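In this view, the complex is presented without one of its protein chains, the others remaining in place.
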Amino acid sequence: MQRALTLFRRRVIGSIPVLLIVVVGTFFLLEAASGDAVDAYLAAIGGGDATLIQSLREAYGLDQSVWARLWLYLSSLVRFDLGYSVAFGRPIRDLILERLPNTLWLMGSATALSVSLGTALGIVAGARPGSATDKSLSIASLALYAIPSFWLGLVLSVVFAVQLRWLPTSGIETVASGKEGLDRALDIARHLVLPVVSLGVIYLALFLKVMRAGMAEAWRQDYALAARAKGLSRPRIVLRHIARNALLPLATMIGVQAAGMLGGSVVIESVFAVPGFGRLAQEAVAGRDAPLLMGIIVTSALLVIVVNLVVDMTYALLDPRVGASGGA
Amino acid sequence: MSAPLLTIAGLGVRYAGAAEPALAGVDLAVAEGERLAIVGESGSGKSTLALAIAGLLPAGARREGRIDWPGLGHAPGAGRDIGLVFQDPGSSLNPVLRVGEQVAEVARRHRHLGWPAAFARATELLAQVRLPDPPRLLRAFPHQLSGGQRQRVAIAEAIAADPRLLIADEATSALDTIVQAEIVELLDTLVRERGMTLVFVTHDIALAGRFADRIAVFEKGRLMEAGPAAAVLGRPATAYTASLVASHIGLDTPPLVGGATP
Partner (left out) sequence: MLARLSRSPEAMVGLVLIALFAATALMAPWLFPRDPLAIVGRPLLAPFTDAALPLGTDRLGRNVLAQLVHGARASLLVSVSAALVAILAGMVVGTLAGLAGGLVDEVLMRIVDAFQIVPGFLLALAFVSVIGPSLPIVVLAIALGVWTAPARLARAEVLSIRERDYVAAARVIGMHPLEIALREVLPNALPPVLALSAVLVAAAVLTEAALSFLGLGDPNIVTWGSMIAEGRNVLRSAPSLSIFPGIALVIAVLGVYLFSEGLSGALANRRVRA
């Protein structure tokens, strides 16, 4: 536990400068936008006089210099204050906290699906590298990996929601259904099936491939031969010796893919009209709401950092050698 | 010499995609209770012989000839009837599993024990290979041990099922000289106490001379000569063996033959 804590502290400190780069970089990117949030707001309400423009700019601090505003942004960020959304007329933090849970459910379920199924199929494929089962699973995973998730989402919704009517086409729950407790949870689960599958399939294929490759690599190691020399049962060799070691590269890959999955959920949320974090990003783009977009990017970077911290800790639990001093 | 534990007749092995066979036309018998050293340089086929005896040749390797086990009376099982110790315990032990589990799983499998009994057996085995504080060691991971300690763990695994035959494949080559001597002594004691047959694969003919009853010399997949250790070292029948012996005798080397007690 001690070594996990040391690692944790080191990773947290290491991610601060990286996050700072993200904040400053995004700030200047959005600075380059022609027209600010006030312009967008005025366009939406149909224009306004010079005094209104001036007072709005002052209210949002837009009349100050770039550096003063950057400093202002950073100092409010430390207090978890992300500013105010002009398009929504609400604090950005509230908007994000409202939308984030839906996206976390979507990503969490898609990760659970892709990791569990990908690992299981990867073990089946990697149990005998080069076998017919291995080859067909590898080709199948490559094919799944080539399918764009948003298109898969559309096809699945045509088949399962429009044609078969088994599942709802869009949203996160039935509007004004008055459902409570377990009923409501089941309703949300039904709404999540298609988005989760659409988002998860590409990662399922990826994790299958990584697990399979990890097992093929483990079979080439001396401990694989040693396990056979010990006369252990085949399930024990495959699961406890080979697959157990192949979990290490898999864990790393989950961390690497966290950012990609968050990006993927933007499109999936649009396809299935899930009122989540990704959809908020799209609405920020549509409303030319730079502070909101900025808040979304900073939050997603934080989220990716947190996911990677969890993955690092998991890795440290899976691999006893991490953080150990001395020894080979 | 007692009845043979195993006899090898016309054994040939060719790995998938290899131009030359790894072993060809090998005839050899291993007597019950003897210590046989298999000596040769790398690529001589000596490790292939060890794998062939244990039935662990990789998929795609073609094998011809016969290996019979008159001393056993049934087909041998790796781990149960044959214990193997490999060259580098740093890579032959599974890095992510605790030492206790890796020793206990052999006892559990071949002696049909439950996990608690298997762990108790593992504790005894770790004591028998003279590792300090076995109960604590059960919970250790391989990287927390020294090279010599790891090799002792590997030996504990190999003898966990009380096999009739112990094969040590370059088991001391990755260790430094002092640790090497300790491991050789441990193997010596274990083999004597348990009445196991030992096949000791090594490139070090001097070590073989100190330790083995008989020596079999391999070159390029062929058995060059085999005989009592003293005879092979004292009067090499082939120029190859003579060159191996010559290359190992330094000016300060003590007499080789005196160490090989029957």
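Here the chain labels run A and B in written order, and each chain numbers its own residues starting at 1.
Just so it is clear, contacts are C-beta pairs under 8 Å (C-beta built on N, C-alpha and C of every residue); 3 or more make two chains touch, one makes a residue touch a chain.
These figures come from a predicted structure and were not determined experimentally.
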Not-displayed chain touches, in the whole complex, chains A
For the chain not shown, which residue from A:Leu154, A:Leu167, A:Val193 or A:Met313 touches it across the whole complex?
A:Leu154
Go through chain A and note every residue touching the omitted chain.
15, 17-19, 21-22, 25-26, 29-30, 32-33, 142-143, 145-148, 150-151, 154-155, 157-158, 162, 259-260, 262-264, 266-267, 270, 281-282, 285, 288, 290, 293, 296-297, 300-301, 304-305, 308
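As a convention for this text, only the chains that are shown with their structure count from here on.
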I'd like the Å distance between the centres of chain A and chain B, where a centre is the mean of that chain's Cα atoms.
51
If you look only at chain B, which of its residues touch chain A in the complex?
54, 56, 77-80, 82, 84, 86, 88, 90-97, 105-106, 109-110, 141, 143-145, 154, 157-158, 161
The residues of chain A that touch chain B in their complex are 221-223, 225-233, 236, 240-241, 244-245, 248, 318-321, 324, 327-328
